[in-house]
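The other protein chains are all here in position, but one chain of the complex has been omitted.
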C-alpha cells in the first residue's frame, strides 16, 4: 500500500494526515498495510543514514531498539513475577497466621533461621503464630481449630472481595485469564485499553489477592497477560513500535513467551508456547528476540529468588529414577484420563460461562465471587491437600519420597534396615493421604469448572495440573503397591525385583499433570518442553509425550477446540484459527457479498462521484472502479480514511463543497469551468488491493487470509469486480458450515 | 486450483490424465496447487468414509499414516545413525591398529573387558595391536613410529579414494553436506534422485569412509541428508505422501529434525534447527510430528548405544560448575572470535568453491580428494590433537579436569593435598598440550576451508566446533592461570579466592564451539538449545546465548548470509530466503515481464486459438484471457499440462487436428459446421491464478510469494492483464539490486 | 547489604538406629556447609559419625529479607492507595462534580493511544496542569465505565 503515486514516495515518516491509517476499537488491523508501512519507514531511515552521522546513529539505535525493548520487557516482567510470587506467598500464609519477628515474612521465611524446628514438624516455630494462638492463646483443640477455620474463611472472603471490587472499579479488562483475548489481539484485533497501564496495575494487584484467597485458580495465564501489558506499555517508548500495530504484535508475541518463561521457569518452553499456542505472526526474528526476552526474564526472576531455593517455580523437581517400558501403559491411561477430563472440563465450563453470559447469573459478579470463595474455603479447610495452595500441592505430589521426607504421602511402613527407600508397603499415614487426595480430586474437578471465568484474574494451568497430579499420584501409589505385593507377576518380573526402586509415584503425578493440562489446553510440544525444563531430564520425554499425545487425541475426539479457542468462540472474537484446516469445498463466490438477492456491491468510481455521494455511504470500505459499467478495479479505500480526509479538506482547502468531485485518478479529469475544484484523494487509496477470482476455492482463500493477515479481499470474475469477502464473512461462513449461529461472530 | 467447473468437482482421487499436474526436474512446485489437491483428496476420503465401514477404516488409517510414517522415519534414521557411528569408530581405529580378539572391535571395545589397562594409559591393552606391533613387532621407537605413520597415511588414502570413487560411480548427488540442497528442495525445488535410494546407500557408506579417513569433516550435515533420504523413500509407502509434493516436503522437514536429533542427541534442538534453519513451510502439525520423529530416532539410537555409555554423542558433558558474571567478557570475546572466523571461513570457502567450479581445479575431483587427504594425514599424525577424530577432540576439550583424568590437558602441578581440584598452576604437560592445541587450531582453520565442498560427503558442524573448542580451551586455561597468579586483582576478588573452583576451561571450550558454529551457520536459538541438551544445564544458557548472539552480529557485519545460503547462491538455486527482508522500493511493474522493450506477453485466448497456434508457443505457462483486445484474465495454464493433454487428445480423440480450436470456456462456442470439433481444456486450467496490481510494492509481492509458495503471479492494471512475475524474475531482481549477476539464477 | 540472617545451612538427618530424625539449621558460610560443621552436638559416637553424616543432606540457602520486606510494603501501599482512590471516586468525587456535563458522554478511547485524532477530546484539555490532569482523569473514568459496561453488564467481552 503506497501513499504516493508510482515509485516516488511521500515521506512515510510524517503521516499526511493524523488519523489516516489508524483503526477503530474492536476492529481488525490490516497486516499487509502495517508491515508495508514499517518497511517504508525502515527504508527511509536507511536512506537518510547514508547522509549524516547523526542519521546513521539513529539508524543503528533504531535497529537495536528491538533488542533493547526485549531487554526491558524481560526485566520488567521478571521483576513483576518475582513480586507477585513473594506477595502471593505471604498473603496465602496470612490466612493461617502471622510472623512475630516481622509481619512481612511468610511462614517459611519466618522460621528461616529458627533452630526450634523438628524433623516431623519442619515448619513449626515459635516465631510464627497461628490466629488461634494469637486470639485464643492455644494452638491445639477444637476451639483453636474453629478459630483458625473462621479466620481462614474471613481472609479468603476479604481477599476475593477486594480482588473483585478493584477489578470492577479500575480495570474490568483485568479479569479472567487473558489468553483468549491475547490470542485474538495477536491475530490483529484491537481492544483499546486491554493492555494498558491500569490493566497492568490492577491485574498484578488482584492476581495476588485472587491466588491468596484459596480459589482454585493459578497465576500462570494472568502472568502472560501481565507480561503483554508490560510489553505494550514499553512499546510507547519506541516510535518504531508505538506507531505500528504489526510491529507491536511481534513484541507482544515475545511477551507471551516471557510470561510463560517466568510462570514455569522454562524459557524454551515459553517460546514454544508462544509459537504453538498464542502467536499468529511469528517470524524468525521474533523467535530469537522472544528467546532473549524469556531468558532475561528468567534470570531476573532467579536473581530475585522468590522461593529462596534458587528455583523459578515451587514445584521444580529433579528426578533420576528410571522408568520401564511396561509403565507406558499406566502413562497412557493417565493420558486418557487427562483427555477425558479436558474435554469434560471444556464442555462444562463453556456451558457455565454461557449461562453466566446470558442469564441473570451474570448480573451479580461480586456476589458470585464471594459465594464461590465461601464454598471453596469451607470445603477446602478440613482437607490439608485442598487447604494448601495449588503450587504447594503440586510440589508435594511431584516430590519423590526419600528418607528425608516426613510428609504424610511418604508414610510407608519402615523396614528394619532404614536404608532401603524403595519397595515398601504403604502405612496408615499413606492410606489416610490417599483418601484425602481422592476427595481433593473430586473437589478440585468440580470447583474449577465454576471458578474459571469469574470476574477475577484466574489462570487454569495450576488447577488442571493439580487435578492431573492427584490422579497420577493415586495411580502411581497404586501401581507401587501392586508391584510390591505381586513381585512375581510376569509384567513386574524382570525389572521390579524385591528391593529395587521400580516405580516412582512422583513421576506418575508429573505425567498426570501434563496429561490434564494437555487435555484442557491442547498444547503438545510446548507442554512437553515445559515439563522437560521443570525436571531437567531428557529421559522422561517419552512418558510425557505418550501421555500428552494420548490426551490430545482423546480430547480431540470429543471436540476439536481447546479451552482458549472455546472461549474465543463463546465471545465471538474474530479469530481465524491457524491450526484448523478448512474442509468444506465452497468457492469464493459462495462466501462473498453481495449475495444473489442482495443489492449490488457499494463501490466508488474513480472520477465521477461527488463529495456528497461519497459521504452518504455506510460501509467501512469501498473498492474504487474505473466506471460502474466496466467494473474494472482500481483500488480500495477505507471509509474512516475517506471521512478524515474529507473533514480535513473541508476545513483547510477552499472551495470544497458537497458538489465537489472526488477524484482518485492521477490526473484530474477535465471539468466544466464553473464546477468546484475536484478533491484529489489518490493518496489515501490502496492501489494494490488483494483480489481472488470467483472460482478460487475457499480453502485457498482462507489460507491467504491467514498467512497474509488480510481484512478483506475483492472477488473478480474475468477481470470484473464481483464482490468482497471480509474476515467476518469467512468466520460466518465457517460457523454456518459447523452448524453454529453465524451471528455469534460479533466483531469485524 | 480446481479440476472441475463450479462447485462440482472431478474426483481428485484419480487424476484425469497421468502426468497432468506433475513437474519437470529442476523446477519449482506450486505449493498452492499441491496443498489444494491434498485437501481435495482429504475431502473425498471424508465424504466416502460416511458411506461404508471399509472406507471409514481407510480414512482412519489415512489420518494416522502421517504418524506411522514418522515412526518409521525415526526408527530407520536412528538405526542408520547408530550403524554409521559404530562403523566410523571402527574404521577410524583401523588406521591405528587392529583387535586380535575380534577384528570388528574398535580400540575401546577391544580393551572393554581387559584388566591390563593402567591409570596413565587407559586404553592400552594387549588385545589391541598397532600396525607397528603387527608388522615390525615393536611398539616403541623410531621405526615403529614410521610404520604407524605410513599405515595411517595408507589407510587414510584408501578410505578417501574409496569414498570418492563410490560417490562418482553410484550417486554423484551424495557428495557434500546436502543441507543447501535440502533447504532448496524444501522450498519447493525438484531435484529428482537427490533423495533416492542409491543416494541413501552411497551416502551412508561413503560418509563412514570420509569421516574415518581423518579429513577435517563431520557427519552431522550428511546425517540430515540421510534422514531426508529415508523419509523420501518411506514416503513411497503411503499414497498420501507419494503423490503430493507439498505433503512430502512436510515429512522432509520433520526428517531434517530427525537428522539433527540423532547427530547431536538433541530432539528439541533438532526440531528448532529444522524450523529455524532448513524449513520453508512448517505448519504446527509438522512441529508435533517432527518432535515425535526426533524422539523416536533419539531413542532408537540410544537403544543401539553406539558409544557404550548410554549417550547419543561422544562429547556429551555434564557440568555443574557455576560461572561468574565477569566471565561474560571472555565469552563475548569468544563470540567475536567465532563471528570473525565464521565470516572469514565463508568468504574463503566460497572463493575456493567458485575456483573449483570455474577453473581447471574442478576437473580432477578424485585427485583433489587424494591430495587433500594426504596433506591432512601427513600434517595431522604428529600432533595428537589432530590425529584423533573431531568428535574425540571436542569431547576431550569439553571435558573438565577431575582427579580421575589423566589427559595431558589436565597436567596441572599437583598440590601436596591431593584433594583440591581447582585452582592449580599449570604443569609442563599442560604447556605442551597448549602448544599442540595452538598448532592444531591453525591447521584445522586452514584445512577445513579446502575440505568442505570436496566430492565426498562432508559436514561442517564438527570442524567448526573443533576450531571453537580449541580456541575456547586455550582462552579458558589462560583465564584460569591468570586468576591463579592474580587472586588479588579486583576482578577476581570476590569470586576467585584461593582454593575456589572459579574457572572451568571446559565451559570455555563449549562456549567457543557454539560461537564458531554460530558464526558459520548463523544459527542462534537452535544452536543454544542443542548445546543445552548436550549439557543438560539451564545455567549455561546465558553464556551460550551471549556468545552466539555476538558471533552472529559480528559475522553479519561482514556478510548477511550463512554458509548454506552462500552455497545456495553460489549454485544459483531458486531459493527465496525467508529471513531476509526485501528492502528496495520497486513496484511489481518494474519486475514483471514483458519489460518495456520486450514483445508483448504471450497469452492464450479462451476460445479463438487453434491447436497449432497453441503448440507453437515456447513459454512454460500462459495466462488465458477473454480476448486479446479486452485482456481480461480468465485463468492460467501450464505448457506441460497443455502438451500432455493435447498429445493424449490426438491419440484418443478423433478429429483432433492442428486446425482444431482449443476452448477454455465452459460452453463450446458456436462454430461453422465444417470446422473440426473443438478441444475442450477447461479442466487443466487454473481458474484462480494469483494476481497483483502493477502498483503493488515488491516487498508485498515477495511476501506473497514466500508465504503462499507461488511459482508465478500475474500483474494487472485496472483489471487488464499486464504481465507476469515468476519466482526467477524476483530472484533476478534481487540479485540486480544487490549488484550481483542476475544470470547466476539458473533454475526456475 | 547482606543481612547476617540471610544465609543458612540446613541439614536434614533422617532417623538412624535409635536416633530420631533431626533438622539442624546454622548460619555458616557456604564453605562450611557440611554435616561435620553444622550437626552439633553430634548425636552419635565418633566411629559412627561418618555413616550418620552420609545420610544427612545439607543445603546452603540464601535469601534477601530486604527484598521481601520492600515487596510486601510496596504491595500493601499500592493496595491501600487503590482502595483510598476507589473510596474517593465513590464517595467524594460525585459530590464535587455534580455539574459536569461530559460524564454521560461516552468515549471509547485509551489515553495512552496517541495515534487517534484528538479533535473531540481537545475541548476537554485545559491549559493549566490541574485542568489537564482533570481532563485525563475524566477520559480515564469514561473509559473504565465503558469497559465495565462491556464486561460486567453486556458480557460482550471476557465472559
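So that you can tell them apart, the chains are marked A, B and C in the order they are listed, and the count of residues begins at 1 in each.
Here is the rule we go by: a contact is a pair of C-beta atoms (placed from the backbone, for glycine too) under 8 Å apart; a residue touches a chain by one contact, two chains touch by 3 or more.
A quick note: this is a predicted structure, and the numbers were derived from the prediction, not measured.
Undergrad: Among the chains present in the display, which ones are touched by the chain that isn't there?
TA: Those shown chains that the absent chain touches are B.
Undergrad: Just one of B:35, B:455, B:473 or B:569 touches the chain that is missing; which is it?
TA: That would be B:455, which touches the missing chain.
Undergrad: Among B:46, B:65 or B:305, which residue is in contact with the omitted chain in the full complex?
TA: Per the contact definition at the top, the residue touching the missing chain is B:305.
Undergrad: From the listed residues B:136, B:201, B:284 or B:439, report the one that touches the chain absent from this view.
TA: Final answer for the missing-chain contact: B:201.
Undergrad: May I ask which residue of B:644, B:662 or B:708 touches the chain that does not appear here?
TA: With B:644, B:662 or B:708 as choices, the missing chain is touched by B:644.
Undergrad: If the hidden chain were put back, which of B:64, B:104, B:435 or B:619 would touch it?
TA: B:104
Undergrad: Check the options B:100, B:233, B:438 or B:602 and report the residue that touches the missing chain.
TA: Missing-chain contact among the listed residues: B:233.
Undergrad: Could you pull out which residues of chain B are in touch with the chain that's been left out?
TA: Output for chain B: 18-19, 22, 25, 82-83, 86-87, 90, 102-105, 109, 112-115, 117-120, 122, 162, 165-166, 168-173, 175-176, 181, 191-193, 196-198, 201-202, 205, 208-209, 233, 236, 242-243, 304-305, 308-310, 353, 356-358, 362, 365, 403-404, 406, 418, 453, 455, 570-571, 644, 746.
Operating definition for what follows: only the chains that are shown with their structure count from here on.
Undergrad: Measuring centre to centre with CA averages, how many angstrom lie between chain A and chain C?
TA: Their C-alpha centroids are separated by 21 Å.
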